[in-house]
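Not every chain of the complex is shown here; the ones you see sit where they belong.
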Amino acid sequence: MDKLKIGETELNSRLFIGTGKYSSNDILPKVINSSKSQVITLALRRVNLHSPEENILNYIDKNCTLLPNTSGARNAEEAVRIARLARASGCGNWVKIEVISDNKYLLPDNYETIKATDILAKEGFVVLPYMNPDLMDAKRMVDAGAAAVMPLGAPIGTNKGLRTEEMIQILIDEINMPIIVDAGIGKPSQAAKAMEMGADAVLVNTAIASSSNPIIMGEAFHHAVVAGRKAYLAKMRAVKKFASASSPLTGFLYGGDI
Amino acid sequence: MDKLKIGETELNSRLFIGTGKYSSNDILPKVINSSKSQVITLALRRVNLHSPEENILNYIDKNCTLLPNTSGARNAEEAVRIARLARASGCGNWVKIEVISDNKYLLPDNYETIKATDILAKEGFVVLPYMNPDLMDAKRMVDAGAAAVMPLGAPIGTNKGLRTEEMIQILIDEINMPIIVDAGIGKPSQAAKAMEMGADAVLVNTAIASSSNPIIMGEAFHHAVVAGRKAYLAKMRAVKKFASASSPLTGFLYGGDI
């Protein structure tokens, strides 16, 4: 079986989904089900231990792995504090490090992210850093103890797709650690493409949550990720400059062979 | 249920596959099974009534609809003759019209194709013309009685993908008849994209037949077509210029609300 291993966890699904931007929490279990996702990311703020209705944890299947993110952190120190709070709140020991100080493009700060990765990995967290795809920084994240690397395809929520394709491909080829494309994926075809390129998984939130029908869209992304992964395994052929017939072209009518 | 109707036939699968370029006919039933395809295209030359081993028909599930093509035809007259031979050989009354006189790019001749469409539709064939995407010619094909229109994404066998995207989108938006993207699709992500654009189906041959593992690749394309179709139905959101956070960004650590 083609499983993805992150830390000690083995996953059948290579589609991670988010929990933000849904019109209501009630739809979340249905999307988790239709998308077959096993890793669910969430902002710690939405974990409200005092109100079951507002506690996002109550809407997530217990068999899923939680991936709390450090959304709201503007530097390594804040990310570390949020990660510790998440673990203390019962979210487990996985953490997606997001350090963002740019309010317009919401681009990650690789330097602060590496610092936080280093601290949290030493504390036993399974650390998945969100990053601007950069080979040197990805190597530093691996050295700092990251369990996977999460390069962005385009700024969060833009649905622009794999605008950083060139650099993501280099990470895939050079980094010996799972590569999970996070942010920017707006359509199933883009998720499929990331998987065809050799990405190990993708994280999708906005494209599912803000579609007209998140349940069906979750299913669509499930199929897309499976499609891309299988194509990667079955090896696609290179592009050819000239045409090549699928059917015999010559001598049919006059060849006398019917 | 979301079915595709062509002529009088209702289809659950929107992936049509070809039978050319496989290393052996033995693999064909397995690919038909893994791809869940219900429409199979074939060159009439490969229908050999005198030799069961070499007769391609013996490798195609009886529940599938056959789509014999007129490969080898260089003008309308030849296409018409091949179509009639195909029907007489027991291939049913569907026909994919291919009229090709260019040996390098194998591009279709729309003008001759329209003529053949007109003749064969009048003779009761379910006619699917293969074409260079052109709005005026697609209208003429519809007027001539085509049951669907099959624009190419790129020259046959090149795996280049949807190089004619602009014109295919116009056909999808303007032609009130199934649009089946044929030729050029080299990866599942490209098939998904065609379906997201609103194509009704895709035909894939080279990308499956020449992959390292056609059975898995057939499965990959099945998932890709389902993904793209479901995304089209669930409506994707537009691309945004600027980022938009999935998680709350501000006031977390200092907001006092935990």
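Note that the chains take the letters A and B in the order they are written out, and that residue 1 is the start of every chain.
We take it that a contact is a pair of C-beta atoms (placed from the backbone, for glycine too) under 8 Å apart; a residue touches a chain by one contact, two chains touch by 3 or more.
Source: prediction; values computed, not measured.
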item	value
Oligomeric state of the whole complex, in copies, if 2 are shown	4
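The definition used in the following text is that only the chains that are shown with their structure count from here on.
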item	value
Cα-superposition angle relating the copies subunit B and subunit A, to nearest 5°	180
Intercentroid distance (Cα basis), subunit B paired with subunit A, Å	31
Contact footprint of subunit A on subunit B as seen in their complex	18, 20-21, 42-46, 69, 71-73, 78, 81-82, 85, 98, 100, 103-107, 155-160, 186-190, 192-193, 196, 205-207, 209-214, 216-217, 219-224, 226-231, 233-253, 257-258
